[in-house]
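Below is one structure; the comments refer to it alone.
Only a single protein chain was left out; the remaining protein chains are all shown in position.
For clarity, chains are labelled A and B in written order, and residue numbers in each chain start from 1.
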Amino acid sequence: MSGATGQLLENLNALAGGLFLLAAFGMVATRQARGCLNLFITQSLLLAASAALLGLRYGSEHLYGVAVVNLISKPIIVPWLLRKTSPGEVYTRREVEQVLNIPTSLLIALALVVLAYFLGRPISNSVASQFRGPNIAIGIAGLLLGAYTLTVRREALPLLLGVLAMENGAFFTGIAISRNLPMLVELAIATDGLIVVFIMGVLTRAVQKHAGTTAVGELATLKEAAAESPAQAAKEEALAK
Amino acid sequence: MSVLIILLIPLVATALVCIPLKRAWPMAVTVVANAALLVLTTNIAWRLAAGGPFVSAPPVWMLKWISVDGLGALIVLLISLVATTAAIFSIGYLGHENLAPGKLRLYYANYNLFIFSMVAIPVLAEPTLVWIVVELTTLCSALLVSFDNTTEALEASWKYVLLSLLGAGFALFGFLVLFAAMQASGSSQPYTWSGLIAAAPRMPPVLLQTAFVFILVGLGTKVGLVPMHTWLPDAHSQAPSPVCALLSGVETTAILYVILRMFPVMQAAPNSHADAWAILLGLISVGTAAFLLLQVSDYKRMFAFSTVEHMGVILTAVGLGTSAASYGAMQQIVAHSVTKSFCFFAAGATLLVVGTREIAAVRSLIRRSPAAGAALVLGGLAITGAPPLAVFLSEFSILKAGVTQSRYIVTGLLAVFIVIAFFGIMLHVNRIVFGASDEDRTDGLEDKPIDGKKHPDTPSQQSNNPIIQQSVNPIPLSCKLALVLASVPVLLLGVYIPKPLHDLLALAAGALTK
Partner (left out) sequence: MFNRILFNLIQVLVVMAFAPLVSGILSRLKEMVQSKRGPSIFQPYRDLWKLFHKDEIVSEESSWIFRFTPYIVFVAPIFVTLLIPVLTNYPLFFAFMGDMLGGGFVLALGGFFATLAAIDTANPYGPVGASRTRMVGFLAEPVFMIVFFTVSFVAGSTIPYIVQAKWVTPMANFFAPSHVLLVLAFLMLILAEGGRIPVDNPSGHFELAMIDESKALEYSGRGFALMKWGGQMKMLVLMCIFLNVLVTPWGLAGNQTLGGLHLLPPVAGPDLRVAAVLLAVPLVALKVFCFLLVLVVIESSLAKLRLFRISEFLGAAFVTSVAAMIAQVFLP
């Protein structure tokens, strides 16, 4: 691997990382559920691209395997599974009012990325130089942004995609620092992601059927002392009459 | 070889229950399969306790990652024990409802898959594979939690899945970093728990610490440690009672086992602060749960909070670090599993009898159903650590280990919280079982129809009205059988620990301390 080509591959990998980060930001901020799905697919493609580029850079066939697994499972099977399991309504949903407004969300997301940098730096310093790279911090940022998506979203589909985005983030770091994981494990994790989609899709369908909405985050009947509230409400109603 | 059979039995059972035969078929298959599992795991545990070598599968292909040591055998034993009693309890619990055969098959198929995923946790020795089966436990049990298909159950299930997966994402990152640490140590050992311990002294401390914190927080979410516990009371109260017994009794324990596996690794590494983390999170969990227990209004929720408390106790005990404390923690794991499953059976029986989960709506249970009342009292006493029951003995040995170590503050706080939890639970149980009956209360009759509709746990309740409410549903025979079976270890382990079990506990505790 000549220096110039290596430099080019590293820069392309870093570019994939930058766009990966941007896609993660987009998933925090996008209103449309459909847009969120597209961003997730983009993110997965970028993950696969990064794996392939690193594979090319360090001559690791194993990373090609990771790229192929990611290329097949996330951009193709996940949307297909979603269509099969979850109600079509989830695609059309928009979150007009998020828990936090979008600019605030983006600022918090930025703060999380800075945090990711501080988490990533010591890790980067203590691995061998061939494992270093922008992947470590960007992966952590992806993980944190995915987790943040989970906390601010209410719609079923963005929540589900947030879970998968977290996994993407963890993997984005993984392809840099632990690139010799057994292939079987990679396959199992990918399958696991598909089961996540399946189960959450089925749950979403059930929620939509029984609660009439896919805004699962707005379901909030279960709280401390929730069981008393209907009785209290009934009493208050009686008093009001 | 027997290890492989352990993994195969639940899978075969899953396949078998899917065959559309009579209603009794899936029930029988599940009970028989889990009983067989229990016999097998007892056999393995017995051999290990007698000083036998680690049980592993032949080292070919991916089977090289399968092996069971003392700690693993203990967890597997508990899982199969609770799985068996819960399978027996399920017969009566579900038979009581007029479920469609398809729904029944779905329940049992999920049940056996869930058992498979849990059994696989201690059996696998490769951390990333363990992560996968941990995630599988969530996914296999999600549909069990939402089995009743009420809005509340679905909400609980969704929260459960979402937060567990959130934690799982962090844990995945932790395991990947752990793998990187393993690589960085230059060790030629395989990436297994024992290989990790061997490589730990040469791992870069930063990587190891990062991995540990992410794994602790990530899996701690699924264990129900306090800042991340919010889903637990919902999921553990909305699921059908036998599933609750599994979730609370053994699932949390099995996940906690994975965290515990990290401790010897951390101890092998220089200046790690794993013990401090464990004590901190443990005490916070115990304390918060103890105070929350005082104000619960749902008796299944009450037992769910008690699970949070006990997980905290175990983690604190492990954090104390001595072999005596570790032994106590192992004892506590056993005691908690058998007792908590019994508690949820008792709660399930009560639910069958009265048809509501609300504490305020149930009074003088002992008159309406002596069996359910007695079981609930026994369960309440047992789980809060009243002597001479199993939890008392284990908590006592943990506190003793703390005092002999002169960790007075930790031990003192732990003792105070345990006492508060005792009062919290016994207050509610006392009200339910012995409190003034409905006839004495003026508003009791008004409340109930509302509550009945709010918590339709069983179809019999959907046609709920005050008259049916007053009549007492009998507890099915199989439920009674399960209660009796589950009560045996609760009563026995408080006064006598058999020699093989003692050896097994010592072996397991030995795996925890370096």
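Throughout what follows, a contact is a pair of C-beta atoms (placed from the backbone, for glycine too) under 8 Å apart; a residue touches a chain by one contact, two chains touch by 3 or more.
Owing to the predicted nature of the structure, the values given are computational and were not obtained by experimental measurement.
Here is the thing to keep in mind: the chain we left out touches A in the whole complex.
Of the candidate positions A:A14, A:I41, A:I77 or A:L184, contact with the unshown chain belongs to A:A14. Among A:G120, A:G162, A:G201 or A:G217, only A:G120 touches the chain that is left out of the view. In the complete complex, the residue from A:F25, A:F40 or A:F171 that touches the missing chain is A:F25.
Although one chain is not displayed, its contacts with chain A can still be listed: residues 4, 7-8, 10-12, 14-15, 17-19, 21-22, 25-26, 29, 102-103, 106, 109-110, 113-114, 117, 120, 124, 132-134, 137-138, 141.
Everything that follows uses one rule, which is that only the chains that are shown with their structure count from here on.
Between chain A and chain B the centroid-to-centroid distance comes to 29 Å (mean Cα coordinates, whole Å). On the side of chain B, the complex with chain A involves touching residues 62, 126, 128-129, 132, 135-136, 139, 142-143, 146, 149-152, 154-159, 161-162, 165-166, 169-170, 172-173, 176-177, 179-180, 183-184, 204-207, 210, 234, 238, 292, 295-298, 357-360, 443, 446-447, 450-451, 454-455.
Taken together, the chain A residues at the contact with chain B in this complex read 119, 122-123, 125-128, 131, 139-140, 143, 146-147, 150, 159, 163, 166-167, 169-171, 173-174, 177-178, 180-182, 184-185, 188-189, 192, 195-196, 199-200, 202-203, 206-207, 210-211, 216, 219-222, 224-228, 230-231, 234-235.
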